[in-house]
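I have placed the structure first, in the form of structure tokens, so that the comments after it can refer back to it.
For chain A:
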Amino acid sequence: MLSGGAILEARGIHKHFGHLHVLKGVDLVVAPRELVFIIGPSGSGKSTLLRCCNRLEEPSSGSVVVDGIDLLDRRTDINAARRRIGMVFQSFNLYPHMTALGNVSLALRRVLGRSREEAEEIAHAALRRVGLDEKANAYPLELSGGQQQRVAIARAIALEPRVMLFDEPTSALDPELVGGVLKVMRELRESGMTMVVVSHEMGFARAAADRVLFMDHGLVVEEGPPAQIFGEPRAERLRGFLRDLDRH
Partner candidate 1 sequence: MTNWEQFLFTFFNAKVMAAYLPKIIDGFFLTVWLALLIVLSGLALGLLLAVVRSFRIRPVNWLIVFLVDLFRALPPLVIIVLIYFGLPSVGLAPSGFVSTWLSLTFVLAAFAEEIFWAGILAVPKGQWEAARSTGMGFAQTLGWVVLPQAVRLTIPPLTNRTIAITKGTALGSVVAVAEILSQASAGVSFSSNPSPLTLGAIAYLVLFVPVVAFGRWVETRFAWKR
Partner candidate 2 sequence: MDEFVATFFNLEVVRAASPILLQGLWVTVQLIVVAVPLGLLGGVILALLSTIRSRWVRWPLIAWVDFFRAFPPLVLLMFLYAGLPFAGIELGAFGAVAIGFFLNTSSYYGEIFRAGIESIPRGQMEAARSTGLTAVQAMTWVILPQAVRNVLPDLVSNTLEVVKLTSIASVVALPELLYQARQAQSVTYNPSPIVAAAVIYFLLLWPAVRLLSRLEHRAVARR
């Protein structure tokens, strides 16, 4: 694991919610252009780890450095740092009062200070990348779940992030809509985007991931290339987890 050239380097992350110890010293180091997959049962802390990486969740202790910027340093402008970290949510979280174009261009205008024309040009380009430019003027409620999630991806990539975090991006989708979102993610990967994905799409992990982390009870139990994790799992808990998946 190359630590020097890492884009995202989270070390020794602990997180407590009240007396619940959700993360118990987790390391997550991601190299440029790498796609890291995080799997594990619900409640294992994967989403919390992801949310610590852009400080939507405040880690109780540990360090998070993204693109050379120490996120937990008080002097860091967290908003400037977050623009370099794209995030895609399970429930899309599109702004219901704005069109697809408005959703994508809002941060370009208000955070990067682009003019309306510039912002909309970039937004159109981002929507084209996710194959939804013809829906630019549609409101979220007029879009299918899969389309909403693709707009949410466009919203993140329009800011040209250095790394993207996906928090169960397909869990809220009907099965027939999952494919479209995965296709966009695959294209993103091929374009060289660095990605961290929390998901249950094991097929996608097998095909596209460089590295897979298995988390349980707030710890990384096992990690390695997908062939090893899925082909010859060592940890008993990982084997149990994969067995349960097959059964469903």
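Inclusion criterion for the candidates: all candidates are chains of the complex that A comes from, given by their letters.
One rule holds for everything that comes next: a residue touches a chain if its C-beta (ideal position, glycine included) is under 8 Å from a C-beta of that chain, and two chains touch if they have at least 3 such contacts; residues count from 1.
Remember, predicted model here, so these are calculated numbers, not experimental data.
Chain A shares a touch in this complex with candidate 1, selected from 1 or 2. Only residues 54, 56, 79-83, 85-87, 89, 91, 93-97, 106-107, 110-111, 141, 152, 155-156, 159 of chain A touch candidate 1 when the two sit together in their complex.
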